[in-house]
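And now, subunit A:
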Amino acid sequence: GSDKAAADDGQYKMVLLVKSLGNGFFEACDDGAQQAVAELGNMEVVYMGPSQSTAEGQIEIIETLIAQKVDAIAISANDRDALIPVTKKAMAAGIKVISWDSGINIGGRIIDLAPSNAEFIGRQQYQLIAELTGNKGQIGILSATSQATNQNEWIKWMYEEAKKPEYADMEIVEVVYGDDASDKSYREAVGLFSKYPDLAGIISPTTIGVLAGAKAIEDEGLQGKVQLTGLGLPSEMQHYIEDGTCVQMALWNPVDLGYTATYICEALITGKITGAEGEMIPAGRMGEIPVGADGSAVMGAPFVFNKSNVAKFAAIF
Partner candidate 1 sequence: MKTNLNMKKRLESRESVLIGLILLFMAVMTITMPRFIHPSNLANILKDSSILIIVSLGQFLVILTGGIDLSVGSNIAFSGMAASLINQNNPELSPWIILVIGMAIGLGLGMINGSLVAFGKVPAIIATLGTMSVFRGFTFVISKGQWVTAHEMTDPFMNLPHGNFLGVPNLIWFAIFVVAAFFYFMRYTRSGREIYSIGGNKSAAVLVGVSEKKVQFLIFSISGLVSGMAGVLWAARYAAAVNEMATGFELQTVAACVLGGVSVAGGSGSVAGVLLGALFMGLLNNSMTMIRNMAFFQMLLQGLIVISAMTFNVVMERRQDKMLLNRRLA
Partner candidate 2 sequence: MNTKAILELKDISMYFPGIKALDSVDFSIRPGEVHALIGENGAGKSTLVKIITGVYKQTAGQVLLNGEETNFKSALDAQSAGITAIHQEASMFPELSVTENIFMGHHVKKGASGKGPVDWKTMRQRTRELLDDIELDISPDALVKSLGVAQRHMVEIAKALSIDAQIVIMDEPTSALTLREVEDLYKIIRRLRDEGKAIIFISHKFEEIFDICDTYTVFRDGQLIGDGNVSDATISSIINMMVGRSLDLLYPKGESTIGDVVLEVENLNRTGYFKNISFNLHKGEILGFFGLIGAGRTEVMRVLFGIDKASSGEVRLNGKPVSFTKPKKAMKAGIAYIPEDRHEQGTILDMSIADNITLPNVDELSHFGILDEKAERSLAEDFAKKIEIKSAGLNMKTSTLSGGNQQKVVLAKWLSTGPEILILDEPTKGIDVGTKARVHKIVSDMAAEGKAIILVSSELPEVLGMSDRIVVMHEGFVTSVFEREEADPDKVMLAAIAQPGDESA
């Protein structure tokens, strides 16, 4: 039931379960969650993650969370299907489960908080690179692992966007996978340069990938010739944005993401919402977020970073 009493110390315990430990993006999310904790006053958020980004590792943790009878789990999932059986079990045990950032399929969570609409992200990424290349040329995509569900979704929408008539002179030549490892991403980027000598741009919708891509462009002296955009943390990309290797890139605010996830969990625990379509989630400084079909919630458009604003945000995340 949603009217579950708060734990003895008057605190609801929520776990922010990330894909893996040691990733700057998720650390920033945790910062946001802690901000929400400070505002709400009745929540306690524990940051957890497996040592490697595998679904099995996350499942192991969720099993112990069920045992601990935490009040809510907010998951950035390593696998959109593999977690369903265990999260179902968690929900059956009265735990509120939501997914955020990288979603769990319907049935495995109450609400899926997307940082932004997948379609929007995908299309925006393509638009960003088109702007830089002047709607011309060959584009390569440097993704994370081939199994990353959110990546694949976005890439699908990039291909959709590319069908538009204004991009007739542009094409996506290949998707390569850097496995979220800097050395492999770097090699794959360099591989793109040699495979496609006329390559005009790279989209890398992953923080490690876009970093490695920037480094590869810089090392190969291709600044200006090969454009780069993607999804990256301003604090890590500042250097490359300021020197023009990556003129613009996008990202939602991970601080806001963690913040909102915490608000949603609190609302579910205290019964303010149930996750039904049409409900409005009170999300503090983020205002109110509507629950869409199948429990989907979307935060808003990703923010675009460039020379003018990157320094400001680099200080935050």
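In this text, a residue touches a chain if its C-beta (ideal position, glycine included) is under 8 Å from a C-beta of that chain, and two chains touch if they have at least 3 such contacts; residues count from 1.
Inclusion criterion for the candidates: all candidates are chains of the complex that A comes from, given by their letters.
Worth saying up front: this structure is predicted, and the values here are computed from it rather than measured.
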**Request:** Counting any copy, say which of 1 or 2 touches subunit A in this complex.
**Result:** 1
**Asked** In the complex formed with candidate 1, which residues of subunit A make contact?
**Response** 20-24, 27, 51-52, 146, 174, 176-177, 180-183, 186-188, 190-192, 194-195, 197, 208, 211-212, 214-215, 219, 235-236, 238-240, 314
